[in-house]
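All protein chains but one are shown at their positions in the complex.
Labels for the chains are A, B and C, by order of writing; each one numbers its residues from 1.
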Amino acid sequence: MVRRRASLLAIIGIMVFLIGVALLNSNSAGDFGITMLSGLFQGMLLFLVASGLSIVFGLMDVLNLAQGSYFMLGAYVAYDVQHAGGVVDLISVIPDPNLRFVVAVVAAVAVGSLLGYVLERGLLRSLYSRPIFQLVLTFGVSLVALELIKVIWTTTPYSWTELFGVRESFFELFGQRFSTYRLFVVGMGIALIVAIALLLQRTRIGIIIRAGVEDREMVQALGINVRAVFTLVFTLGCGVAALGGSIAAPFLGASTTLGNVFLLQAIAVVVLGGMGSYAGTAVGSLLVGIAITVAQDTAIGTAFTALPSITPMLLLVLVLLIRPSGLFGNSR
Amino acid sequence: MSSILEVQDIHTFIGQFHILEGVTVSVPQGGITVLLGRNGAGKTTTLRSIMGLRPPSSGSILFDGKPIHGKTTYAIAQLGIGYVPEHRAIFRELTVRENLQLAERKRGDLARKTEFIFDLFPDLQRLIDLPGGNLSGGQQQMLAMARALVPDNRLLLIDEPSEGLAPVIIDQLIVAIQRLAGTVSVLLVEQNFRVARKLAQDYVIIEEGHSPMRGTMHDLVSDPALIQRYLGVA
Amino acid sequence: MADILLEARGLRKTFGGLVAVDDVSLTIERGTMHSIIGPNGAGKTTLFNLLTGRYRPTSGKVFYKGNDITSLPVHRRAHLGIGRSFQITNIFANLSVLENARLAAQALGKDNFRILRRADSFDAYTARAYEVLELTGLRDAASLPANVLPHGGKRKLELAMILASSPDLLLLDEPTAGMASEQVPDLITIIDRIRDLGKKTIVMVEHNMSVVMNISTRITVMHQGRVLAEGDPAQITANKTVQSVYLGELYDLPKGEDA
Partner (left out) sequence: MAIPQASFISRLLRDKWFIFLLIALVAFPFVVGLLTDSSPFGVARGDRMIMRGESVRWQAVLIEVYILAILAMSYNLLFGFTGVISFGHALFFGTAGYVLGLMLEYTPLDTTLAFGLGAVAAIAVCALLGLVIGLVTLRLKGVYFTIFTLAVAEMFFIFLGRWQLTRAEDGFAITDLPMWIDPSQNRISVYYIALAAAFLTFFFIRRLVNSPTGAVLKAIRENEDRAQSMGYNTINYKLLSIVVAGMLAGVAGLLQVVLNKKVGPEILGIAYTVDPLLMTIIGGIGTFIGPVIGASGLHLLDVFLRDATVRIGGLVIDIASIWALLLGVIFILVVIVFPLGIIGTWQRWRMKRPKRE
């Protein structure tokens, strides 16, 4: 309980600090509002990569270093489906850009899940007795994924040009224009946080996952095929990451650096939240997301563009110094 | 009487260690058989081999006359075998209810068995929404037993149920297991001879990976020399 | 008063809701061969881990040669002369038998950071390593990788490794665990030899009663986290409570009581 309190204090401390800096940097309430909303947006995108990473690690003890690649893949697939001249060309089939966007997101999730399934079944499964090599393997997979993407889509970054409904609409907050799409992404993120929490707390699969984190052998001995649950969870984790990539694409476009950037930030989130802790991952995503945005808006951040990118690592180092197993981690 | 479980001459390795060097055990339909023997003799490994957690490298295990060696653990469990391991293996972060829900093999198993389980272990009713980790040793043992009773298991493998428990609690457990007799068969590992004697009709002595002696509990009890030889203090 | 080497005062250790060791006080006199026995789950291994420093007690203290060592980390205790063995064979599997022993011999020396000389050119350590291998009958196996030793050999290597650092106090966790019965007398001889040779104090957790009764000078019986009885082997063998803990009501049987 004392430890819980220390974590809570750390979280509050970091939040107060970030909000303080953001307030100092804002000229108006609108400025501040935008910073916070951007932070939420960034945090939700991170959560989509980090949640899979965290749950898979908790259940299977596998740190999937290819998770960022699935995010990147999601972005590419969504871009490809939405725009003309890609691998699949749907413009003539589905002329409505809104509908095409929905199809793009669905396609991204499908491809991500499928490849997640293939990775778990085809490669990871043979390495459960050699944990070090799992880490090394997923690392190798991330390299191959990157190269494959370069072969399919070249190394030139794409920026999103096809517009659709929400993407074009804006609303005003304290006199500042604000993209509705960001709000949509934030909403998606919150919906997923809740959905996954419900899945974990309320469903049989959730109970199995939480039990599996503690003692896989006993779960098996109760007659449950844990391997199948591993596959399912891994597949879902990759699918969610691809979903993240696809809904981020209208903002970030698609580029070969996306994977690494999001993987590293997500790893920072998972570790600082406490590995395997779902609540830690959710809180960590928010903290890191807001920290990145606040860093972007400070004077140093504007002058020196590396600062926002480094922020997650700085935050990670800081948290690990206070709590070596992360905010919500159990120090077993 | 026919046997529900027939373990024939199994050999099991852990790494390169030959832990079981030919163990033969049988459990009669509806009966309770106890594995006796010193620590490290291979009793727990025998249970784990049956469960598929430490698959034997040779020998055969028949459940209901059908071979189960080589099957995966979950498939073995699904045939109707419940495992109550040493140290209970309660899921500490899950509530008592969730621990029980996890053991369901068909939807509705728990609902159907709730009354029976609470009747057997009244304590659990009051603890139902507490995390398993908050339970005392005895309560955890009750929960571990209850968990094995949620589905319609026909055989229970129970490893050292009395370990680390106060005598009063042990008595409660004995009563509970005795009440199960007839409906399910039990293969028990028990170091506490008092408990073993009260529960089991048959015994198998496990010594250094072998099973040199077997017979009825009644014969064993009347042969102090035998007890002395395999289980004695000095 | 006798010369007390190790003392535990009011040790208590809980894991979650489980009380593993409950208010245990224990004194180990110098030069004794002190066994801790008890049925499974009695708290022996936990007590042992409290004495070696692997666990911190929830409350209570441990004194070694009169100094409070309750909060000293494992490697600091080793430097004070406390050596321990493990229940599960715990050697460096891919290193040679000699290298295992030499690592133990050099551990408390001052040459651990001499990075530019070959380890085998430190004759004192090598000699010490061979000495303990000789003592445990492993000399001929010196150049083999440790993981090819048979189980009994590994248990002996464990002993050799503890000995190599010349500790005053040896804490042995089930030295015969998993050994075939024909190898046990061999190990007893070695333990006996160790004690005679160096006037060592040995504390041992052991299940094999013939080992315990044969070589112990003092025995502590634990049950449900507490000390149930203490005495020399004869006293313990004769103790009715101890018997009932181990064998239930077996010894009441001739009187005709039944369940």
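The definition used in the following text is that a contact is a pair of C-beta atoms (placed from the backbone, for glycine too) under 8 Å apart; a residue touches a chain by one contact, two chains touch by 3 or more.
For clarity, every value in this text was computed on a predicted model and none was experimentally measured.
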Chains shown that the absent chain touches, full complex: A, C
Full-complex contact with the absent chain, from C:Met161, C:Val205 or C:Val242: C:Met161
Footprint left on chain A by the chain that the document does not show: 63, 123, 126-127, 130, 132-133, 135-137, 139-141, 143-144, 146-148, 150-151, 260, 264, 267-268, 271, 275, 304-306, 309-310, 312-314, 316-317, 320-321, 324-325
Absent-chain interface as seen on chain C, which is shown: 52, 54, 73-75, 78-79, 84, 86, 90-95, 99, 102-104, 106-108, 111-123, 125, 161, 165
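We take it that only the chains that are shown with their structure count from here on.
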Contact graph of the chains (line, ring, star, complete, other): line
Which two chains share the largest set of C-beta contact pairs: B-C
Greatest separation from chain B - chain, by CA centre: A
Closest chain to the centre of mass proxy, which here is the mean CA position: B
Distance from the mean Cα position of chain B to that of chain A, given in whole angstrom: 44
Centre-of-Cα separation between chain C and chain B, whole angstrom: 31
Distance between chain centroids, defined by C-alpha means - chain A, chain C (Å): 50
Numbers and ranges of chain B residues touching at least 2 other chains: 92
Contact footprint of chain B on chain A as seen in their complex: 204, 207-208, 210-211, 213-215, 217-226
In the complex with chain C, residue positions of chain B that touch it: 16-17, 19, 38-40, 92, 133-137, 140, 160, 163-164, 166, 191-198, 208, 221, 224, 227, 231-234
Chain A contact footprint on chain B (complex, rising order): 51, 53, 72-74, 77-78, 83, 85, 89, 91-94, 98-99, 101-105, 147, 151
